[in-house]
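All protein chains but one are shown in place.
In order of appearance the chains are A and B, and numbering begins at 1 in each one.
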Amino acid sequence: MKTSGKLTAVKGLLLIFFAVSVLLPLLRMLARMTTVDIRGLLVSGPFLAALKNSLVVTAVSTLIAVFLATLLSWLLERSRIRFKGLFALLFTLPMLIPSISHGMGLVVLFGANGLVTGWFGLKGSIYGFWGIVAGSVMYSFPVAFLMLSDILRYEDSSPYEAADVMGISRRHQFASITAPFLRRPMLSTLFAVFTLIIIDYGVPLMVGGQYKTLPVMMYQDVIGLLDFGKGSVIGLVLLTPALVAFILDVLNRDKLTLSFVARPFRVRKNRLRDGLAYVTSGLVSLAVLLPIAAFLLLTLVKKYPSDMRLSMDNISRAFNMGAGANLGHSLVIALVTSLTGVALSFLVAYMTARTPGKLSKILHLVSLISLAIPGIVLGLSYVLFFKGSLIYGSLAILILVNLVHFFASPYLMIYNTLAKLNEHLEAVGQTLGVSRISIIRDVILPQAGGTLAEMFTYFFVNSMMTISAVAFLATAGTRPLSLMITSFEAQMLLECAAFIALLILTVNLLVKGLFTYYRSRKERSAYEPDQAAV
Amino acid sequence: MKRVGGILLAFLLIFLAVGCGKSGDEKVIVYLSSEEYRVEYFQKRLKEEFPHYEVVLEYLPTGTHAAKLEAEGLETECDISFELDYGYLGSLEKLFADLSAYDSSPYLAELVPDSGNYLPTLRNGGCIAINREILEQKELPVPDNYRDLLKPEYKGLISMPNPKASGTGYMFLKSLVNAWGEEEALAYFDALTSNILQYTSSGSGPVNALVQGEAAIGLAMTAQTVTEINRGVDLELYFFEEGSPYSLYGMAMIKGKETRPAVKEVFEFFKDSLVIEDKELFFPEKIFKERDFVLENYPVDILYADMSGDSPAEKARLLEKWDH
Partner (left out) sequence: MGKNKLTVEKLSKQFGTNEVLQNISFTVEEGEFLSILGPSGCGKTTLLRILLGLETAESGRIIKDGIDIAGLPPAQRGMGMVFQNYALFENMTVLGNVEYALKKRGGSKKARSTALELIERVGLSGHLSKKPRQLSGGQQQRVALARTLAVNPDIILLDEPMSALDVETRLALRSEILDLQKEFGSTIIYITHDQEEAFAMSDRIMVMHEGVIQQIDSPHKLMDQPANDYIRAFVIHNIQVKIDSLIRYSREAK
């Protein structure tokens, strides 16, 4: 009874933490909603038009991104091409820079006077529907790619081998084995990508032209008109897809715990398929690298496009304006956010995944709320709630806001990992006279190592590139690097903005590289006998 | 467990350590939305003038500046707000200290706000900026008036800031509403929309689009256009007969902060020296009754549009009707 009392106390503390860091600030924000004519807003012409635009452009972008991701993850997992690691790394590059930079990249490349437009004499405009689609696909494709690669990597090959033996055609194999196997993960990937795209305003703000989406409308209401109430209402509307995804996820959470060792695929020789894989992977890599090359070019010329002489002006200008100090702030923020974030999400997920009870369910729900709060709304609610407090204006509030903003995804990663571990481990410990803490340290943590590293990377990368939530909370002494992109962009110093994007990319790439190295080492050791123990 | 506790404790300490900022009577915090090169100049001058003070110039894009003040209210750490546009200043009025003790007679009368809670710092005029090279490529004439811009041959060549996001965009809208009447002006922009390449979110968007060759005609900021011309970019600027629309920017002290001598000194230095130096160096447009400033390539004797009746309520009302 004693231990369960302790667990309840920990859960209570965690709930208090979430109340203070999520619920109360949000309530402060929502209090401003009472003055809004919600019904009037929701049936107004501009709102409905923006809603329709958002839905259409998000749906199209989602379908394209997931289709591309399916194709490429399948080609990488089921072909014999070389440089798979390199391709996989390239495909995920766009995840490592802020979405607003993708918009910028598109303008530089495909704008009326863009580099590519110039070379090929293209006509037509990137601004509008297809601009948003292109930018959205850019940054959401890597997410879908990672999710689907994971699924395909752990698919069991034995049903296919059996089907081959029985002489079942490839098409039937696809219909009766692959399709049912992929249905659930495909659905969650579609939802994840959809949610990601529909709340983004970075891309539509840059290349949306007159195609106005809901997040842009929210942005203009909140920032342009100081109408926080109306903005929050739109924010709540944007929350719906995440909520639906969450409910579906809860309803579908069954039999996930059954773990079995899948037999890996033995890929046969197939020239045509491998050729196709090379071509497609190469094309996508090119598409990913183009904007980055454009940033590099922009960084290194004097003034694009009128003065194309090489120069270090933009770099030294960025550093004169504090890029060095801001990089320092960003690194501290990202590091502390990642460490506390990993610790906190592990603790919460341990409680919700491995100690049943009503409190655990509430905690689980609260943990996922942050998934759906748009950054602008979260940032402003923090201003409203924390102004005048000790942490206001300090690095601590930036760390806290990032922690909350990015909590849900890493939490879900570790939640799934912990839920898959045998449910009786702690009970085994109890019957053997080994404490819960020892079991966590010696058995659970070592098995969660890969996930923990992935969570760390997630927190770190996102803290490095986030703009929306921190924009209102940073001061001159705490300003993270990413905010320099918006201020350069506002002053139309695209060259400097491009350099900052590259700087962020470099840092994130390093962290991501370390993670990949760590995981590949870990995966290798998991399947090898442990010599040291003998 | 001990180790975990140790780590948590360490985090707590980091939080507290970074949580404790410095404070003091010597520190003055200014939120400002001026361009980077002007901020740099102000910073240099402030250091010369107040070596014993720590004056923090906190650059914030206009919207963030206003949204942050609105949310922080009187608890803000900001002491002086510099260069918000009059629309924002009007809606944030209740936050500002009364400035009626200062002599407002040197300013043009129409620039002095009724409330007396803020003072003008800058007039930002608009012009029609042209990238002649692109027009010539397409063999198109330079437009003569607003109506010309509706011609189908200019389709996709015009850039304008979105009035909802940018004060520059709004001033074009308001000037035509005053000149032609509301209905006609709105109908005009409805028609113009189909010719517009993109409504930019920032007032500086159109000139940049022109510089980059994205667009040929910009409803733009005069000062920015001149800056680019002086940098050697081949742009031209025109005013149509309705006159140059303009928006006004001002400065204010947060209520309660005016009692601090340091804040007051810095505010007065901005008012009496920096604003004037800024006119001499960067933004010469007229705000004083009896003082004019001349800058290379800057048009003189600009005919300004009628911008009367501009208030936050009017802006909100007009923007309600704006659905682009």
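Just so we're on the same page, a residue touches a chain if its C-beta (ideal position, glycine included) is under 8 Å from a C-beta of that chain, and two chains touch if they have at least 3 such contacts.
Here the structure is a predicted model, which means the values were calculated and not measured.
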Task: Kindly name the visible chains that come into contact with the excluded chain.
output: A
Query: Which listed residue (A:Ile247, A:Leu289 or A:Ala427) would be found touching the missing chain in the intact complex?
result: A:Ala427
- prompt: Of the listed residues A:Thr178, A:Gln210, A:Ser311 or A:Gln447, which contacts the missing chain in the full complex?
  reply: A:Gln447
- prompt: What residues on chain A make contact with the chain left out of this view?
  reply: 1, 261, 421-425, 427-428, 430-434, 438, 442-443, 446-447, 526-527, 529-531, 533-534
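The rule we apply is simple: only the chains that are shown with their structure count from here on.
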Field: Separation of chain A from chain B, taking each centre as the mean of its C-alpha atoms, in whole Å
entry: 34
Message: Touching residues of chain B toward chain A in the complex: what are they?
response: 1, 4, 7-8, 11, 14-16, 18-21, 35-36, 56-59, 61-64, 66-68, 70-73, 75-77, 88, 91-92, 156, 162, 164-165, 193, 196-199, 201-202, 204-205, 207-208, 211-215, 231-233, 316, 319, 323-324
Message: Using the touch definition from the top, list the residues of chain A that touch chain B in their complex.
response: 45-46, 49, 107, 111-113, 125, 127, 205, 207-210, 212, 220, 222-226, 228, 303-306, 321, 332, 336, 339-340, 343, 380, 383-384, 387-388, 390-396, 399, 437, 471-472, 475-477, 486-487, 489-494
